[in-house]
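Let's turn to chain A:
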Amino acid sequence: MIQLFTRDVVLSVRSGGGFGLALVFFLILVVLMPFALGPDQSVLAKIAPGLLWLGALLACLLSSDRIFGMDYEDGTLELLATSPLPLESVYLAKAAAHWFTTGLPLSLAAPVFGILLNLNLEVGGVLCLSLLLGTPALSLIGSFGATLTLGVRRGGLLLSLLVLPLYIPTLIFGALTVNAAALGKELDGSLIPILAITLGAIAILPFFSAMALRANLQ
Partner candidate 1 sequence: MSTKLGMKHFWPFFWKLANPKVFMRWSGLCLPWIIALTVLCLGTGLIWGFFLTPDDARQGSTVKIIYLHVPSAFIAINGYFVMVLGSLFWLVRRQHVSVLVAKASAPIGMTMTVIALTTGAIWGQPIWGTYWVWDPRLTSFLILFLFYIGYVALWAAIDDQDKVADLTSVLALVGAVFAILSRYAVIFWNQGLHQGTTVTIADGVSQKNISSIFFQPLLLSMIGFGLLFLTLLLIGARTEIRAQRLQVLEGLERLK
Partner candidate 2 sequence: MMPDLGKYAVEVTSAYGITFLLILIISFLYWRRGLIIKRRLMAAEARKDA
């Protein structure tokens, strides 16, 4: 399982992989937002937390259809299915690789990009923490969606549609946490729902993703 994880990460970082994609997309979003919304610092500071969370979410979504796609197309996935590794582990390894190359860099980059949106660094810290806890959930959910849309033409579009409502709770709690911090409120446990969603996703999604993979590999 570690091997699968490492392999996916390496593949992703090489050209043709998805590593830079999410970060670049996130950067583009952050840079373009002031042009769309006006340079007013106070406005930007107010909406920055939510926008940054949303940007991270979209960046994660964009790279999700690549999680299983290439392996499915060249038959690697079938090989993996016949290996002693259970499908649940295949799913987890791939979701972890996706997070490592998408969610993790995004979480770390977010406070830095946030400077462009007049986000002060304390709030940036909360943003980073909330993203670190929440992006795994996004990767897990995105990977789950990917198992459903394997082999579908224009699968990316369908994937986005399926995953969109599933993302909403994570986004709600993530943005809520950072917005509260921006208003100077205490954190007092608002990171817990985010963590709970991630842990819940780890608990239930592997089982269902394995089912979906099995259905697709018949």
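Here are some notes:
Everything that follows uses one rule, which is that a contact is a pair of C-beta atoms (placed from the backbone, for glycine too) under 8 Å apart; a residue touches a chain by one contact, two chains touch by 3 or more; residues count from 1.
Basis for inclusion: all candidates are chains of the complex that A comes from, given by their letters.
Computed from a prediction, not measured in an experiment: that's the story for all the values here.
Touch with chain A in this complex holds for only one of 1 or 2, which is 1.
Those residues of chain A that touch candidate 1 in the complex are listed here as 144, 148-149, 152-153, 158, 161-162, 164-166, 168-169, 172-173, 176, 179-180, 183, 185, 193, 197, 204-205, 208, 211-212, 214-216, 218.
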